[in-house]
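A single protein chain has been omitted from the complex, and every remaining protein chain is retained in its original position.
Each chain carries a letter (A, B and C) given by its place in the written order, and its residues are counted from 1.
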Amino acid sequence: MAGSIYGKLFRASTWGESHGKGVGVVVDGCPAGLELSEEDIQGYLNRRKPGQSKYATPRKEEDCVEILSGVFEGKTTGTPISMVVMNHTQRSGDYSEIASYYRPGHADYTFDEKYGFRDYRGGGRSSGRETIARVAAGAIAAKLLKQFGIEILTYTKSIGPVEIDYQKFDKNVIAENSLFMPDSEAAEAAGLYIEDMMRAHDSVGGMAECIVTGMPTGIGETVFDKLDANLAKAIVSIGAVKGFEIGDGMAVAKAIGSVNNDGFAMKGGKITKLSNHAGGTLGGMSDGSPIVIRAAFKPTPSILHEQATVNKAGEDITVSIKGRHDPIIVPRAVVVVESMVALTLIDGLMENMCARLDLMKEFYER
Amino acid sequence: MAGSIYGKLFRASTWGESHGKGVGVVVDGCPAGLELSEEDIQGYLNRRKPGQSKYATPRKEEDCVEILSGVFEGKTTGTPISMVVMNHTQRSGDYSEIASYYRPGHADYTFDEKYGFRDYRGGGRSSGRETIARVAAGAIAAKLLKQFGIEILTYTKSIGPVEIDYQKFDKNVIAENSLFMPDSEAAEAAGLYIEDMMRAHDSVGGMAECIVTGMPTGIGETVFDKLDANLAKAIVSIGAVKGFEIGDGMAVAKAIGSVNNDGFAMKGGKITKLSNHAGGTLGGMSDGSPIVIRAAFKPTPSILHEQATVNKAGEDITVSIKGRHDPIIVPRAVVVVESMVALTLIDGLMENMCARLDLMKEFYER
Amino acid sequence: MAGSIYGKLFRASTWGESHGKGVGVVVDGCPAGLELSEEDIQGYLNRRKPGQSKYATPRKEEDCVEILSGVFEGKTTGTPISMVVMNHTQRSGDYSEIASYYRPGHADYTFDEKYGFRDYRGGGRSSGRETIARVAAGAIAAKLLKQFGIEILTYTKSIGPVEIDYQKFDKNVIAENSLFMPDSEAAEAAGLYIEDMMRAHDSVGGMAECIVTGMPTGIGETVFDKLDANLAKAIVSIGAVKGFEIGDGMAVAKAIGSVNNDGFAMKGGKITKLSNHAGGTLGGMSDGSPIVIRAAFKPTPSILHEQATVNKAGEDITVSIKGRHDPIIVPRAVVVVESMVALTLIDGLMENMCARLDLMKEFYER
Partner (left out) sequence: MAGSIYGKLFRASTWGESHGKGVGVVVDGCPAGLELSEEDIQGYLNRRKPGQSKYATPRKEEDCVEILSGVFEGKTTGTPISMVVMNHTQRSGDYSEIASYYRPGHADYTFDEKYGFRDYRGGGRSSGRETIARVAAGAIAAKLLKQFGIEILTYTKSIGPVEIDYQKFDKNVIAENSLFMPDSEAAEAAGLYIEDMMRAHDSVGGMAECIVTGMPTGIGETVFDKLDANLAKAIVSIGAVKGFEIGDGMAVAKAIGSVNNDGFAMKGGKITKLSNHAGGTLGGMSDGSPIVIRAAFKPTPSILHEQATVNKAGEDITVSIKGRHDPIIVPRAVVVVESMVALTLIDGLMENMCARLDLMKEFYER
């Protein structure tokens, strides 16, 4: 499997299983001179920590990151940054039963088909713990982006049938509720919905939304490596994501051109778009408007609810997945979405530096 | 711009502008021994030809492909396959006005911002003609996939508000109507809708759907290079696509786990999924069920309808885009979607060959 | 075979066989704004043309390059540049015999082993004509490098036992003798040596040397992607090259540290190396001194001299390769070496732009 490295110039090489010794990432290609400490990373990691709300799994995890290389006297040196989060509280005994059958909605079956066997403990490599590495790398990317005035805001847009109301949108509310919604009323309603589902031994899906402001124009390459195409891959590579949208997304299929097109106008001496149906890209390049994307997450596949499946002996059985599983994936995945977006944008910013000979010459003639 | 090469092992390197000398692609990594002729490619290219229906642009194009290398005595040799479609009927004179302003919904503005200037003739590199190269490469990929029993069926799922009815789904109908819909009644209704919009000087969006059957299980890598992530990038890299779905897609955000999970059962001695909400992948690997994906295409941005924009002199103006433009992108894009899927799948099939030591040993001990 | 694409940011995708329809290359990643015409490319191609001297094959080739894309109003646009040289004078009939056996020193045998069959006409993909594509791409890279004050000088250093005398080094002489040697006396002696060998139905080896001046310091990445490592790959990828040296090369194995180390000293307020045993790199990064590399080319494998080999029927036979073959590869390969160096350096220059956060910020704050 050669699928655990992300990026072209800013590259994150991740590793680790749910119940192995730890999870980590090596970032190769981070520019030198960024002030970086473990606190910068930890702040991001804490946003995906379980046990922050009554809806999340009460499993106690101590996800403390350690930086092993690439930082000297408080600054990145331009060499690979290795970060690790050791697994402390894992008990393999919990998972003996799971080894014997294929959990619906999980990668157990495909892992066995592809590799002949699998590390069945807690989902192994396909566990949600894999995202720790994405977030650690994403924290660096996001800190870099801030140096260029680029900010990423990510939140839960909907949970099951409960959507946020943009009239009540308050970004300060996001961190205040355990569902990371920017609308406290929606958060409350969603909480009730989740409780209902938990009582029914079921789980629920939801949607994350991400808004990037401050992007320079022209980032992204024009054919296969469009900025939106790279974002699509970044987002759909997150486990449980089944749909990706930019701007008006799937709704454009029902739109008409005179409405969907974003006209241009001069504002304060600058060319600006009059609307943002496109979601911040034109022809695969950032257009100066905010980048707006959405990801649809399926319901947590591990549920107490009885399900039909097959065991290793080739017998039809029914199972009920016990253990401490979140009934909803989205809130803890919000920071994962943000991280994947950050990794994608910083890579685009880097590649874009070679787009024009005149600017390259200025760079080398400085 | 380093964004015109697609793939890791089966790589397509495309080139060409709308009004340059031609459009083409070099395929590097095609296995040796595939019977291949220009007819194989031409058949695919003809599916994206304009002028096939009253809704498509009447512009006469002679998109004849020529294979320049990589085929010897009717078979691929394992060396790069260069294919070219020369541009014959382009007249640069048509586009002088367009050079002076930024067309809403087009890449004119971002191209200028990124590169300092642009080939303004007919959209240049961001023209729909760019997809000729994708389709030429895709035709080879699709022919390869057929050798493994993998078939791809792609069609128009909806146009504006008109959706196909799966009860009336007939794949034989697809090629028979100019909108490539598998439901002739829907095709008729969609045709009327398009005519209405044309009269209103407007354009319409739509959705393409693609179903892959015969995929072996286990294709795709488990973290960043998930099969669905790669498909997302492939599809969103097509101009005008604003949303990507696999399986239940965006709808999973409202689903509950007990319904969304696909249970397993033994059927004829084989493990099978009881449903296919997942759309053919689990944990980023193909799961043996059909792969089902969708792409939402925005309405054609070039419309006669008046639009606000800005000219090069920095003045607010209104424009009405004349010329022969399709009022709808989807039907001609159906084969582009199919091509990008084929390119992605063959690459996955190749990379998967190194997944297991025992199978690698068998391969080399043959 | 996925081996015909070179580079990371400035990428050359080459194609074509000796006796196919043509040979070409697509350059993806060339920055926008470079003035470029077919003459720029042709000038480079002419340096590898056969028939320029009595030692080279008298075969008449019309290697006229055509640019098919990526240039608009005389400047590169940032989109892929497709270049093609059509094959005009190839006659397949010449090569029917060669199909029946394996030529010693050629890729006939390995091609058959790898791919099951081969395009046997004139060496197919492994013909020297493949280098046309390298040179066409290299011409663009070299023109780009000149914008940064980087010049590459390449010449024949030795032919068989005849070496140039650095006391008599005159770069103006290089283009004046058909062996591209910077010492006219050596050129004359080498010419006599070649004539002797031709009479003996034999061929001779030789060495090319390349000196790069004007390189900024710090180009190259510090571990696997060292500038010298990338140059080594670039050079050894040229057919017939069996050895690569930078600076003192193989001789360092006999050197002692106190002599081999290049001391530093201040000169005109700048840090300078007192000698250049290293050949212009330290720790994989350019150090401000000229880059000096050498490539050893084996003798042309096609010789009239009788050789033992095996035919397709599995019989031991002896062969004498007829046809018009150069008795020496180096002179025509000089421009190929230069091209591969240029491709490698421009890629390094591009990647280096992301090395430092402070300079990236300056770039985006301009």
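We take it that a contact is a pair of C-beta atoms (placed from the backbone, for glycine too) under 8 Å apart; a residue touches a chain by one contact, two chains touch by 3 or more.
Everything numeric here is computed off the predicted structure, so don't read it as measured data.
K.L.:
Which one touches the absent chain: C:154, C:286 or C:339?
P.N.:
Residue touching the absent chain, from the options given: C:286.
K.L.:
Of the residues in subunit C, which ones touch the absent chain?
P.N.:
Residues in contact with the chain left out: 1-6, 14, 102, 104-107, 109-111, 113-116, 125-126, 130, 158, 160-161, 197, 200-207, 217-226, 228-237, 239, 242-258, 260-266, 269, 271, 274, 277-279, 281-288, 294, 296-301, 303, 305, 307-310, 314-316, 351-352, 354-356, 358.
K.L.:
To test your reading of the contact rule: which positions on subunit A touch the chain that is missing from view?
P.N.:
1-5, 8-11, 13-17, 20-24, 26, 28-29, 32-33, 66, 68-70, 72, 75, 77-82, 84, 114-119, 124-125
K.L.:
Mind listing the subunit B residues that contact the chain we can't see here?
P.N.:
Answer for subunit B: residues 8-10, 29, 31-34, 76, 78-79, 144, 147-148, 216, 222, 349-351, 353-364, 366 touch the chain left out.
The criterion applied here is as follows: only the chains that are shown with their structure count from here on.
K.L.:
Quote the value, from 0 to 180 degrees and to the nearest 5, of the angle by which the CA atoms of subunit B must be rotated to coincide with those of subunit C.
P.N.:
My answer is 180 degrees for the C-alpha fit.
K.L.:
What is the chain whose Cα centroid lies farthest from the Cα centroid of subunit C?
P.N.:
Using the mean of the C-alpha atoms as each chain's centre, the farthest one from subunit C is A.
K.L.:
Same or different for subunit A and subunit C, where same means more than half of the interface numbers show up on both copies?
P.N.:
Interface between subunit A and subunit C is built from largely the same residues.
K.L.:
Measuring from the mean C-alpha position of subunit A to the mean C-alpha position of subunit B, what distance in angstrom results?
P.N.:
Centres of subunit A and subunit B (C-alpha means) sit 26 Å apart.
K.L.:
Mind checking the centre-to-centre distance between subunit B and subunit C? Centres are C-alpha means, answer in whole Å.
P.N.:
38
K.L.:
Where the centres are mean C-alpha positions, what is the separation of subunit A from subunit C, in Å?
P.N.:
About 45 Å, centre to centre.
K.L.:
Hunt down the residues of subunit A that sit against at least two other chains at once, touch-wise.
P.N.:
222, 351, 354-356, 358
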